[in-house]
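Of the protein chains in this complex, one is absent; all others appear in place.
When the chains are written out, they are named A, B and C in that same order, and each has its own residue count from 1.
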Amino acid sequence: MYQAERAGTVPRMAPRAPEHSFASDNAAGVLPEVMDALVAANEGTALAYGADPWTDRAVADLRERFDHPVDVAFCWGGTGANVVALQALLRPFEAVICPEGAHINVDECGAPERFTGSKLIDLPCAGGKLQPEQVVGQLHGIGDEHHVQPRVVSITQSTEVGTLYQPAEIAAICEVAHAHGLLVHVDGARIANATAALGGDLRASTVDAGVDVLSFGGTKAGLMYGEAVVFLTPGLADQVAFIRKQSAQLPSKMRYVSAQFSALLAEDRWLAAAGHANAMASQLADQVAGVPSVELSHRPEVNAVFARVPKGALAELQDWSFFWEWDPAVTEVRWMTSWQTTPDDVDAFVAGIAEIVAPHR
Amino acid sequence: MYQAERAGTVPRMAPRAPEHSFASDNAAGVLPEVMDALVAANEGTALAYGADPWTDRAVADLRERFDHPVDVAFCWGGTGANVVALQALLRPFEAVICPEGAHINVDECGAPERFTGSKLIDLPCAGGKLQPEQVVGQLHGIGDEHHVQPRVVSITQSTEVGTLYQPAEIAAICEVAHAHGLLVHVDGARIANATAALGGDLRASTVDAGVDVLSFGGTKAGLMYGEAVVFLTPGLADQVAFIRKQSAQLPSKMRYVSAQFSALLAEDRWLAAAGHANAMASQLADQVAGVPSVELSHRPEVNAVFARVPKGALAELQDWSFFWEWDPAVTEVRWMTSWQTTPDDVDAFVAGIAEIVAPHR
Amino acid sequence: MYQAERAGTVPRMAPRAPEHSFASDNAAGVLPEVMDALVAANEGTALAYGADPWTDRAVADLRERFDHPVDVAFCWGGTGANVVALQALLRPFEAVICPEGAHINVDECGAPERFTGSKLIDLPCAGGKLQPEQVVGQLHGIGDEHHVQPRVVSITQSTEVGTLYQPAEIAAICEVAHAHGLLVHVDGARIANATAALGGDLRASTVDAGVDVLSFGGTKAGLMYGEAVVFLTPGLADQVAFIRKQSAQLPSKMRYVSAQFSALLAEDRWLAAAGHANAMASQLADQVAGVPSVELSHRPEVNAVFARVPKGALAELQDWSFFWEWDPAVTEVRWMTSWQTTPDDVDAFVAGIAEIVAPHR
Partner (left out) sequence: MYQAERAGTVPRMAPRAPEHSFASDNAAGVLPEVMDALVAANEGTALAYGADPWTDRAVADLRERFDHPVDVAFCWGGTGANVVALQALLRPFEAVICPEGAHINVDECGAPERFTGSKLIDLPCAGGKLQPEQVVGQLHGIGDEHHVQPRVVSITQSTEVGTLYQPAEIAAICEVAHAHGLLVHVDGARIANATAALGGDLRASTVDAGVDVLSFGGTKAGLMYGEAVVFLTPGLADQVAFIRKQSAQLPSKMRYVSAQFSALLAEDRWLAAAGHANAMASQLADQVAGVPSVELSHRPEVNAVFARVPKGALAELQDWSFFWEWDPAVTEVRWMTSWQTTPDDVDAFVAGIAEIVAPHR
């Protein structure tokens, strides 16, 4: 209204907003089956900290999905899972090689440095994807006490900019890392979206590719809360119980985390939900591509659409149905879908965008 | 059974076990109304990290209960809340004065030292309660760069051994602390039990007593997860958003934490639930006092009963219905009640104890 | 010899090596007058940790040189001085903006991250010099709890690649930093060389330029050990005594650090010594510029000469008179001069280089 007044024009009716926000996949709610599992787990008492049957089952479920005797440490959230994973791999004088735009580098308020005491060596990466030769380029100063010693390569699958590593690409990174005595951590906050996009074979891009530790994301896949640090390489989890507790990442009423994970994994629900989110992003990209003056940054590979919008339209778009600006320099924005996004949400969102940007062409 | 075989005697029928464990109040489930609130909050999308109406309401609810413009930082768990609170008060060369048996000192795997870099000065305290003069006794080396500088007094209300500070006792500690430039933190993992035991006046033993920061416990009061760091003294929370995030204590789907808190506080549910737990502990103490060869350590003031049992009966008791041994030196055990404990649980528990300890008199 | 054998040629006599190494200015010894001061200070007993007359005098001497009521914390070494300075300015969730090649970023084995818990935001900088607009470019995410909060700009004067900030350049950085609430730290491991090169006016490029804290280098200026953290902005040093001690940077027999500083500063000895080193670098650059197949990277501004040498000659050069390779990609090497370097050292060094590289043209 005030905009109309400022512009001295007749107020325009705002378009219909989508029911579900495109702001982020963590704006989504909890999958109904997961909520049911929480209600079902709320029976009687259960010993805390994981000494309960739900946790035994959830670990077994993960082992089955990985087809591998993984070690598992359930944690509260994504940052917590990452710092627990990294601490299990690092001493303070060792360093983490990661893409510049990695969540651990730019979105965790320095938690990795704070918890590990280590330096992050962040590298510019086209499309958010680290290349094996970039790892090699950092392998100098080895054995020199003045330099931090690269010890971990951390990549994000799918990446923060909605791209995807193919299993062979992950394998190539693991190969070069292992050849030089480094370990590989995958921040899998969106491993469900990635795995769905890759056809559902979790093992191919993790165990078989040589990944050592994976932060297996639950929250963005449809849980209320809860992430799993999954150790694929034997021995790495030996001290993780202590690391997790000292890092304030040990849930006391663990059964509720575990029950959620079992419900998420059951009947390949995690893949179905993530696959749906991916499909909605794809549909959004298809439809918004037809909107004049909106320019897709690249085809979405998972559940994020990046696009450039007219600078003058941004504020109105955000006021109407909030989402995050990604790169102010070029008015690039990010629209994320989730298990909750409906085709109707996409229709409404695209229609609204088209209407709001029209005067800005 | 195997015991009978080993002993070569006729197997004895195990007594009926209580339905709800006395192991800990974090073995309890989630209050039904809290679970209902979780289900109700699972509508549509909501911006993450607290930018949602549930969080606004939960903060308002806490302000109303404290009758004070408190600042609030919701966190995942109890250890997380404590380390966030302490970091807001401390620089690494400063120290925390606390009772020897404080949860922060003995049950958090060194998280406080790790997060703050500070020393805990732990003092032997009869009944788990710090005395004001003990604070004074630590005020040496002030200004001396070789000594850590006491900055925070941390007490637990109710204490780890089931005792309770009266409001005047907390006020006396705050007075001496403030007189010497120290701040007071209260680990209120069981503040609900304490407040219920004190008649329900939350303000009296916090704001009015002069407490600076309180870890307001949700989990043991009946939540699934979630604790609130409540800053009573203006200004102390200025940087807490960053501290919380860097400490990996910021829940992303915050609405589910907030909705639980509102449900817990509504209709004085937290006091009713905690009062019930306290009553059950009292009843357990009354009944078990009549069991020969079981000796109460002291009258329960809140929801924990401490007692000495015959050493020879301990393993069988734990096998039958698990609880924690507290002090192996004297076979002292801890039995905890919760909102979920029923009079029938108490009856069954006491009957079973009586039967199992009988041969050990 | 083995080279000759490998090449199947008659062994060549190695050229005369310079008496004083060009490896680094910390390969140099102690200025004679400083050594005399150490011997002189070795009289009787003196209270430890700075409660001695030598320390009072050294602080007074620094205040006189800065013409400003600076606060001073003497420390053991350069890394120690930097981490003490940074800790006085930073909380863990705050960040340091610095050039990519900064000593704190690449040569301290991650000590800054370890001590402060903070992230270093390292930026590519032509000639090792940060530009004011680069600071501005990092001022995003302010107030956003997910992002570290830039709080300190750290530059090195003279830089790690032998370049120099003019006073106006430092002032411009300080202006933009202060305008946005940031503080400025200068790593002055070679502040003596810089100040000598700038004509000897210490105040112009520090106090007057707006620098908040300076690591004033002693070791590379000719001391045996000892650096001074000099606080130019009142109030910043309030807690530094505790920070220094907790960081294990408090010398016990402090009189020997202080006596060295007074001797260094007396009669502008620090400027004379550094000016001599600078002159020797200049002379080395002049002479080596005439050697075919050796290419100066740029004219030296202080006491470091960077040059490219034939790849094939590097090992023999290092075996003959050791120095460090700087950039293997282009066989760039670093030759440093010190107060101890003589014109004869330069003559011998250039002659030897010329002889050794000759077959590699």
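Quick note on the criterion: a contact is a pair of C-beta atoms (placed from the backbone, for glycine too) under 8 Å apart; a residue touches a chain by one contact, two chains touch by 3 or more.
Keep in mind it's a predicted model, so treat the numbers as computed, not measured.
Visitor: Any idea which of A:P92, A:P167 or A:G200 touches the chain not displayed?
Guide: Spelled out, the listed residue whose C-beta touches the missing chain is A:P92.
Visitor: Kindly state which of the options C:M224, C:A272, C:A289 or C:A351 is in contact with the chain not pictured.
Guide: If we include the chain that is not displayed, C:M224 is the one touching it.
Visitor: For the chain not shown, which residue from B:P15, B:G110 or B:P167 touches it across the whole complex?
Guide: In the full complex, the listed residue that touches the missing chain is B:G110.
Visitor: So which of C:A111, C:A177 or C:L214 would be touching the chain we can't see?
Guide: With C:A111, C:A177 or C:L214 as choices, the missing chain is touched by C:A111.
Visitor: Taking the full complex into account, find the residue in B:Y49, B:F93 or B:F216 that is in contact with the omitted chain.
Guide: Considering all chains, including the one not shown, the answer is B:F93.
Visitor: To test your reading of the contact rule: which positions on subunit C touch the chain that is missing from view?
Guide: Listed in rising order, the touching residues are 19-21, 23-24, 26-30, 35, 38-39, 42-48, 76-80, 83, 108-111, 114-115, 219, 224-225, 242, 245-253, 256, 322, 338, 340.
Visitor: Just the residue numbers, please: which parts of subunit A touch the chain that's not shown?
Guide: Subunit A touches the chain not shown through residues 49, 91-93, 117, 145-146, 149, 239, 241-246, 250.
Visitor: Extract the touching residues of subunit B with respect to the undisplayed chain.
Guide: Residues of subunit B in contact with the hidden chain: 92-93, 95, 106-110, 113-114, 117-120, 140, 145-148, 328.
The definition used in the following text is that only the chains that are shown with their structure count from here on.
Visitor: Of the other chains, whose C-alpha centre is the longest way from the centre of subunit B?
Guide: Using the mean of the C-alpha atoms as each chain's centre, the farthest one from subunit B is C.
Visitor: When the C-alpha atoms of subunit A and subunit B are each averaged to a single point, how far apart are the two points in Å?
Guide: Centres of subunit A and subunit B (C-alpha means) sit 34 Å apart.
Visitor: Could you state the distance in Å from the CA-based centre of subunit A to that of subunit C?
Guide: 42
Visitor: How far is the middle of subunit B from the middle of subunit C, if each middle is the mean of its Cα atoms, in Å?
Guide: 52
Visitor: Identify all positions of subunit C at which a residue touches two or more other chains, and write them in rising order.
Guide: Correct list: 92-93, 117, 145-146.
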